[in-house]
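All protein chains of the complex are present and in place, except for one that has been dropped.
Per-chain residue numbering starts at 1, and chain names A and B are given in the order in which the chains are listed.
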Amino acid sequence: MKRPQQPDTSNETLVEVRDLHFRLGERVIYDGVDIDIPRGRITVIMGPSGTGKTTLLRLISGQWRQDSGSVTFDGQEVARLSQRRLFELRKRMGMLFQSGALLTDLNVYDNTAFPLREHTRLPERLIRDIVLMKLEAVGLRGARELFPAQLSGGMARRAALARAIALDPDMIMYDEPFAGQDPISMGVLLRLIRRLNDALGLTSVVVSHDISETLNIADHVYIISDGVVVDHGSPEAIRASQSAWVQQFIHAESDGPVAFHYPAAAYAADLLDSA
Amino acid sequence: MQSRALELLVGFFVCLGIAAIFILTMRVSDVSSIGGSHGYTVQAEFFNIGNLQEGAQVNMAGVRIGRVASIHLDPNTYEAVVEMRIDDQFKLPADSSASILTSGLLGSQYVGIEPGGAADFMENGDSFVLTQGAVILEKLISQLLYSFAGNSGDAGDDSAAGDELFPPAPD
Partner (left out) sequence: MSTLSRSLYTATTWIAEVGRSTLFLLRILASLPALVRKPRLVVEQLYSVGVLSLVIIVVAGIFVGMVLALSGYRLLVDFGAETALGTSVAFIVVRELGPVVTALLFAGRAGSALAAEIGLMRATDQLAGMEMMAVDPVKRVVAPRFLAGVLALPLLTSIFCVMAIGAAGGYYVGVEMLGLDANAYWSGIQSSIQYWPDIAAIFIKSGVFGAIITWVAVYEGYHTMPTSEGVSRATTNTVVIASLAILGANLMLTAIMFSG
């Protein structure tokens, strides 16, 4: 099946996931998932731990290939691209890893300059200007001489964010950006995601299970569990969802459709049995 | 900056390595013996060369004047042909003789040249007329034992230099 080569800018949807099936070894991660990621918006993907939210980002960016179904980015089927064309495509996406994934042997400045030096032939003066602009945007211009080991977790993610936007991508994917953050740096990151999205005209995909925080900045929410989309819509629609499962999830109740107990034999029977 | 120190250290390392390669090539293996454009080649035929190896020294009066360049067997005479590369500065009289000697009791073998008295000198490609092969210790001993057993008065003629004293082993 041939796809049109020219980007289809008229389309409101940047990333289109259709009937996605994916398994990792014996485990079924996705069992028929449809997701639309609209341009210029913040889309939040939520779900319990281990539902493969990060896997979705890896499939969108072409690091892994799906078993069946399709993932298209701006009209291009990601899994069918050659390595060269995939790399061209990736220059248009940035990704923020949970760990930041900064190169440990380079300082913050060189980390931010890394994609520019690899992909452009810009003179060093111009690179310096761009890097300082990006670092200013994330508030780390003063920390440019620091090495990743000297940064706190929140600072490392901001530095990685500066690097992710260095090439002015169309889309940024955030993998659990708030995991293990204190309230202040979480707030900083939240505002940063919103501000960058609006100021740079980005499309943002945030994978998270911090419900209350992410619902505040989301334009659109998908909730995934057990390989299928449980619910999706605007944050308000999600909050008002009729699904008992969604209610348990967003209100963090310990028992409900998702049982507190791992499936086991009856408690009394188990105790008596051991005697 | 740090890059300067890095370059210096790597440069130092590479220079050290190349110096080591140079020492190995020139000092340890004495590369001057191979492929050198200087010097001329002479050859000698021996009945037996013992353990003589390529690269062995060629000495005259204990001074090194060249090296053994190659060793092969003449298919017609069944003799070993030893090619030697002699430095240009040494002129060998045309009637010089070559013998295979051992340095020390168990040392490595080398070719010793005895100068003759002729007025003209050997040139590139010339052969020695008089040669004496390696002394094979076992043969020497068995010969001694034989002569002692047979006739203690006629143990050998030490004035006759030549291969006749140590004939090649019969097949």
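The working rule: a contact is a pair of C-beta atoms (placed from the backbone, for glycine too) under 8 Å apart; a residue touches a chain by one contact, two chains touch by 3 or more.
These numbers come from a predicted model, not from an experiment.
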For the full complex, contacts between the hidden chain and the displayed ones involve A, B
Answer key for B:Leu24, B:Leu73, B:Val129 or B:Leu145 versus the chain not shown reads B:Leu24
Only one of A:Arg65, A:His119 or A:Arg195 touches the unshown chain, namely A:His119
Touch assignment to the omitted chain, from B:Val14, B:Ala118 or B:Leu137, lands on B:Val14
On chain B, the omitted chain is touched by residues 6-7, 9-10, 12-14, 16-18, 20-21, 23-25, 27-31, 34, 53-57, 64, 103-108, 110
Residue list for chain A contacting the dropped chain reads 61, 63, 83, 87-88, 90-91, 93-95, 97-104, 114-115, 118-119, 160, 163, 167
